[in-house]
Every structure is written in structure tokens, then in C-alpha cells.
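Right, one structure below, let's go through it.
What you see is the complex with one protein chain gone and the rest in place.
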Amino acid sequence: MLKRVHFKPSYLPYLLVTPQIIVTLVFFFWPASQALYQSLLVEDAFGLSSKFVWFENFEDLFSDDLYFGAFKRTAFFSFMVAASSMSIALVLAGMADRVVKATLAYRTMLIWPYAVAPVIAGALWLFMFDPTLGIIAYVLDAFGYDWNHKLNGGEAMFLVIVAAAWKQVSYNFLFFLAAMQSIPKSLIEAAAIDGAGPARRFWTIIFPLITPTTFFLLVVNIVYAFFDTFGIIHAITQGGPAKATEILVYKVFNDGFIGLDLGGSAAQSVILMFIVIVITVIQFRFIEKKVEYQ
Amino acid sequence: MIENRPMVTVFSHVVLILGVLLVAFPIWITFVAASHDAIRVTQVPLPLWPGDQFFINLKATLMKGGNGAAGRPIGLMLMNSLVMAMMISVGKIAVSLLSAFAIVYFRFPFRMGFFWMIFITLMLPVEVRILPTYEVVAQLGMLDTYWGLSIPLIASATATFMFRQTFLTVPDELLEAARIDGAGPMRFFFDILLPMSRTNIAALFVILFIYGWNQYLWPLLITTDQSMYTVVMGIKEMLEDAEQTPAWHIIMMTSLLAMLPPVMVVIFMQNLFVKGLTDTEK
Partner (left out) sequence: MGNVSIHNIKKSYGKVEVLHGIDIDIADGEFVVIVGPSGCGKSTLLRMVAGLEAITSGEISIDDRIVNEVEPKDRNIAMVFQNYALYPHMSVFDNMAYGLKLQKIAKAEIRARVEEVAKTLQLGEFLKRKPRQLSGGQRQRVAMGRAIVREPSVFLFDEPLSNLDAKLRVQMRLEIKKLQRRLGVTSLYVTHDQIEAMTMADRLIVLNDGIAEQIGTPMELYDEPASQFVGGFIGSPSMNFIAVELKNETIHIGNTTIPCPDHLLYTGPAILGVRPENFKLPDSGFREMNLNIDVVEKLGADTLVHGKISGCVEDIVVKLPGNVEIENQSALRIAVDLSKLLLFDPGTGRRVGRN
């Protein structure tokens, strides 16, 4: 944590941390405490006065079917994004690890969607699935399927999952590949001598050995699906149709900025904060284990 | 390869090529759409082969932008995105370097307090404190400014941790040698520590540049002045207009332009990018 050798005490370290601490206090701690405080208030319809109501906002939320629906939707969305992008990435990484000479070339061609902004990813997929113009909608139509995510909630959900997963495959691929490449070659060779074929080696040697990475990615993917997909949803569906794709983060934004329900939005923020804290704790617990494992 | 099984290798290549096609297909479609004129793009089915309007569309996009309300030159938005991305990444790196230096090389009261304050920012992403942060920025008069776009985002626990990790691997003897040579703390920081961390700084810069460039929710909240829009926001605005007057060739061209800088960074600085990703996840 601290170097054995350090500089003499002086005012200097305070100066050094000042910029970051100011930003932290002004733009993180103060707003977060405001969110906490506002979550205990109710404002009148004109925003002129507010009343302290203890946990009423939270009680309202937990008895609100809409909020509960958003919760379930977020869980489903996160699970689907994590599961699909991780399994595709795992297969691709497993293959890329095998084709030794071409590994880097494939890596180059697979990792760049990471750099595409969520909104842009949304725009690309929206264009391909546009019910009147989209090339994929057209192909589906040719097979007799009438695609319209603007009306069909299930289709809308499918589309945002695809767009979100597409962007995340590259990240998962990179970490899976790195984990596989760090497995000593001698282990794989020993298994081959023991008579295990490629598929068996993958499931009995490689997959168990990369478990820490898999858990790590699971956490990262869930965080991604929770918080970093706002742009995708905002571009493709705006939470619609009929709130079919309204996940928690989108709802906070919608209720706060569009609906101007300050107390309710703040209470939702507080719940999200709580979720982030739980995930962060899990992540750090887990990373400690990973260190031990290595 | 451990054993010689050509079929397995061929199979691997087939799967990988399918993967690459799957990943690249949306970009291809974007490129194709960006190279046809407005009318051809609205005819079904969309061609799968590029047309000849690419440079015409490029010029129109940079100079004029989309239809209707979204009709503003994309050039300015690209500029705004660049400024914001640079300010965020340079800012994050600067404040994190300084705090990591203080935390690793000095013993002072509240040292761990500061460390934990920085740590806790990990648990407070923009999304969970949207409204109050907006209010703070509004009160500080930073709406519609580059400062407002960047400063609230430059605290970084991840970057601080990464630099802390980097500094901890610098041998103590280097500091001792520098002290005997007569270097004070800041001289040591600039002459020894910074040059020794430059790969880490570069790797982090790559990641943060992408992060900054792709910011969406934050600029969406705090900019109302259209001259401050970033290109990522510009896309969204065009999409809204697309409901009435679709200009998909311009939208797709804008998408291409908006993803070009970060994608180029990833492809051409791949090793730094990979290092940055893995470093910041430690």
C-alpha cells in the first residue's frame, strides 16, 4: 500500500490529492447525498414546496407494479446479454486459441466493436431491423415473418439484447482468450498424451481453469447491461413499446428528467446505488480470490 | 498445435470467420448505406454492395448534416467530441497520477481517508446520481461548456488504482538513488516516475479516450446549446428526425465518422488497448 521509503511529511501530498478530492466531493459525494435526501422528500406538482416523508417514496416504489416490472425486465435483459455475449465469445476464443498463427489476426477483427458507442450500436441495429427499410426485416419478411419491434414488445427486447450483446462480445472474447493463453501448454499436452481429444480437453481442462475469468466477466457483463446500455435503449426503443424495454437506469432518467418526479427518481437512484455497492463488493471479494488462485 | 487434425483446424477457422462476419456485418451495412443516395437507401431491399455516393455524402454530412432540425454540420460535433474526449482522458490521467503519487509516496494524516473517498466513486456511476449532479453543474454555471462536459467525469478510482499498482512495482532503490542524486518529490515524479509509467499512461489513455468519446447520457443532460453537441448525441437527434424525414445515408455516414476515431485507436494501438483493459481490471 505505502512504500517503505517515502518522502518527508509536508503539505505537498494534500496539494496532490486536492484536484481529485474536489471533483469527488462536488460531483460525487454531494450529489449522492442529495439523492439520498431527496429520496425522502415529496414535491408538490409545481415543484414549489417539498415535504419530508421518510421512506414513503420507497414504499411507493416497492408497491408499484411498474417498478417491479422494470426490475424483472432488467434482470432478464442482463442475464440474456451476459449469457449470449459470453457464450459466443467463449466459443470464438476457444477456436482462436487453437489456430495459433492466426490468433492475433482474428483478435484484431473481433475486438473493435468495443470502441463503438452504445448509441451508435443502437443506430446500426435499428437500421438493419427497421420494419420498412431494414435488410434483416426484409429477409424475415421473405420468410413470412412480419417484424415490427415498434409494436411488438418481445421483438423490441430481442433487438436491444442483440445490439447490447454484439458490443460486448469483443470484451469477453479478449478476456477469455487471454485466460486461455495463460494456461501452460504443458497441461494441454499432458491431457493430449492422456488421450483427451480437443473437445474433451476444452471441457475438462481449459474451461475449469478459466473459471475465475468467467466469474469476473459475469460480474462485468451484468454491470454493463445495467448501466452502460442506456444509449442503446435510448436510440432503439426509448423504453417502448409500452415500456417493454424500460430497464432501471432508463426509468430513473425517464421519471426524473422527463416525468420530473424528483422524489421517486431519487429513490430509484438510491436503490441503484445499493445494487452497485453490492456488485462492487462481490467484485472485490472475487478479485481477492483471483489473486490467491494465481 | 498438439495433434494434427486438419478437420478440427478447418472447423475452427470456419467458426471464427463466421464470428468475424457476424461482428462486421452491421458495419458493412453502415458503409453500404453511407455510399448510396437518399432515394436508393429508402428503397427495399437495401443493396449489399456500396454505391458511388460515398464522398458526396461525406461532404454533405461534414458541412451540412442531417435533414430538418438535425441539419447542422457534423464537423463541429466531431470537434466537440474530440475536445471532450481529450479533456476527460487527460484530466483523469492527470488527477489520478497525482493522487496515486501522494498515496503511495507520502505518509500523511487522512491518507487512507482520501483513498477510500476515491474508492467509493466506483460505486457512484453517473446513472445513479443523474439529477443532483445536473443541479450542481447548473449552479456552477457549467451547463453547455467543455468544463461541464469533462470535469464532473474526471475523478477515477480505476485509474488511481492502476497508477498506484504501477508505482508500487517501481523499486524503492530508485527513489533512494534519486534522493542521493538530489531530486525532490516533484522532480522525482517528473524525471523518474512519469517516464517509467509511460506505457501504462499510454494504455490508459487509449481506454479513456474511447470512454470519453463515447459519453452519451452526460452530454445529453448538460448540453442544450446545439453548438456544444457531440457527434454521438448528433446521431440520436438524427434518429428522432428519421421518424419523419429519414436521411439514413447521412445517419449512417455520421455513424461511420463517429465510430472511426475510437475504432482506429483500438485497431492501431491494439497492444496498448489490450494492456489498458487488463490493467484497469486488476
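Quick notes on this structure:
For reference, chains read A and B in written order, and residue numbers begin at 1 within each chain.
Please note the rule applied: contacts are C-beta pairs under 8 Å (C-beta built on N, C-alpha and C of every residue); 3 or more make two chains touch, one makes a residue touch a chain.
Bear in mind the structure is a predicted one, so any value in this text is a computation, not a measurement.
Touch, as defined at the top, links the missing chain to these shown chains in the whole complex: B.
For the chain left out of this panel, the touching residue among B:V44, B:M112, B:A177 or B:M264 is B:A177. Contact between chain B and the absent chain runs through residues 171, 173-174, 176-183, 187, 191-192, 195-196, 198.
Rule of thumb we're sticking to: only the chains that are shown with their structure count from here on.
Here the CA centre of chain A is 16 Å from the CA centre of chain B. In the complex of the two chains, the chain B residues touching chain A come out as 1-3, 5, 8-9, 12-13, 15-16, 19-20, 23-24, 26-27, 29-30, 33, 41-42, 44-46, 48, 94-96, 98-99, 101-108, 111, 114, 117-118, 120-125, 127-133, 135-137, 140, 151-152, 154-156, 160, 167-168, 172, 175-176, 185-186, 210, 213-214, 216-217, 220-221, 232-233, 235-236, 239, 246, 248, 251-252, 255, 258-259, 262-263, 265-267, 270, 273-274, 277-278, 281-282. Listing the residues of chain A that touch chain B in their complex gives 1-7, 9-10, 12-14, 16-17, 19-21, 23-32, 34-35, 38, 88, 91-92, 95-96, 98-100, 102, 106-121, 123-128, 132-135, 138, 166, 169-171, 174-175, 178, 188-189, 192, 198, 216, 220, 227, 230-231, 234-235, 249, 252-253, 256-257, 262, 265-266, 269-270, 272-273, 276-277, 280, 287.
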